[in-house]
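Let's turn to chain A:
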Amino acid sequence: MTAALELSGLRKSFGKTEIIRGVDLAIGQNERHAIIGPNGAGKSTLFNLITGRFPQTSGHIRLHGQDLAGKAPYEINRMGLSRSFQITNIFPKMTVFENVRCSLLWSMGYKYNFWSMVSKSRALTDGADQILEQINLTARRDLPAGVLSYAEQRALEIGITIAGGADVIMLDEPTAGMSHSETDYIVDLIRKVTENKTLIMVEHDMGVVFGLADQISVLVYGEIIATGRPEDVRANSKVQEAYLGEALEAEH
Partner candidate 1 sequence: MSEQDQITTDPTKPAQRMRAGSMTISATPWIIAAVLLIAMPYLFPSRSALTIMNQMSITIVFALAYNMLLGQGGMLSFGHAVYMGVGGFVAVHVMNLISDTGAPFPMPFLPIVGGLFGMGLAMIVGSFSTRSAGTVFAMISLGVGELIAACSVIIVVFFGGEEGVSGYRDEGLPFFGFDFAQQIEVYYLIAAWLMISALLMYLYSRTPIGRMANAVRDNPERAEFLGYSARWVRYYSFAASGFFAGIAGGLFAINYEILTEENLNTASSGVILLVTFLGGVGFFFGPIIGAIAFTLLQTVLSLHTELWAFYAGVLFVATVMFFPGGLAGLIMMHVPVFQIGKAKQLVLPYFKTLIPGAVAVLGVSALVEMTFHYRHAATGDNEMTVFWTTFDSHAILPWVIALVVTFGALYLTRLNAPSLREAWAEANTPDGGAA
Partner candidate 2 sequence: MRNPIKFGLVAALAASVSASAAMADTVKIAFIDPLSGPFAGTGTNGLHQYEFAADRLVNEAGGVLGGDMFEIVAFDNKISPKESLIQLQVAIDQGIRYIAQGNSSGVANALTEAIEKHNRRNPDDRVLFLNYSAVDPALTNDKCNFWHFRFDANADIKMDALTDVMAGDDSIKKVYIIGQDYSFGKAVAAAAVKNISEKRPDIEIVGNELHPIGKVKDFTPYARKIVSSGADAVITGNWGADMLGLGKSVLENGYTGPIFTYYAAADGITAAFGETGKGSLRLVAEGQINPPVSMRATEYYNAFKEKYPEGNISQARITNVIEMLAKAINEAGSATDVVAVANALEGMEHEGLWGGKMMMRPQDHQLIQDVHIHAHTDDGITFDYDNSGFGLVVENTVTMAAMDSPTTCEMKRP
């Protein structure tokens, strides 16, 4: 069985600085995979490489066995990979409902359709309402997305990310900047909406990571120093030494 996402020999340099220095990683179907690492390790860059925001310097990225080289973000998305952003990235002037409806359009086969009315499609409306229900934003349905609270916007962002029905979901620090209760709420939400999907996430909050992930990779200075089940990674001495120790200490 091919991996959902496979990275091999992936490198990326900005000028003379090499940020990603040869990453090899295979993420299986329906796996919940967290990528952790200290600040500046290159986690967001890795995300951006995978989603086609930057071109890689060398190496390969394969989604379900297909090479993503030279593909634009929208093409990657159509192949079944969807992502969220570290900084909230929604359509602030549109209503919450429209945000979700827009993210359904492509996957429902509307493409560049200019002959049918979006409001006349029951499938679209029901689909969007279902997702709103899932992310508990039904009450905010007709408000402009820009006026939502931070946690609500994060929830909406996750809703937009999963709406298209992609089977590989990438979340970039979904709980960044949230309070404890908000974090719990989002973690539950993520668990619920990524049922039977492959989840790849970057996260700082170790509680979230160990609560959600089946597999963890540790990225330090552009290299993966360990990959494995949470308890193995926690026990790995290299990880302890490089990073996790201090993070775990800080948490206690």
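For this structure, a couple of remarks:
Everything that follows uses one rule, which is that a contact is a pair of C-beta atoms (placed from the backbone, for glycine too) under 8 Å apart; a residue touches a chain by one contact, two chains touch by 3 or more; residues count from 1.
How these were chosen: all candidates are chains of the complex that A comes from, given by their letters.
It should be emphasised that the depicted structure is a prediction, and the values quoted were computed from it without experimental measurement.
By the touch criterion defined above, chain A in this complex contacts candidate 1 out of 1 or 2. Listing the residues of chain A that touch candidate 1 in their complex gives 51, 53, 72-74, 77-78, 82-83, 85, 89-94, 97-98, 101-103, 105-107, 110-120, 122, 125, 129, 138-139, 141-142, 160, 164.
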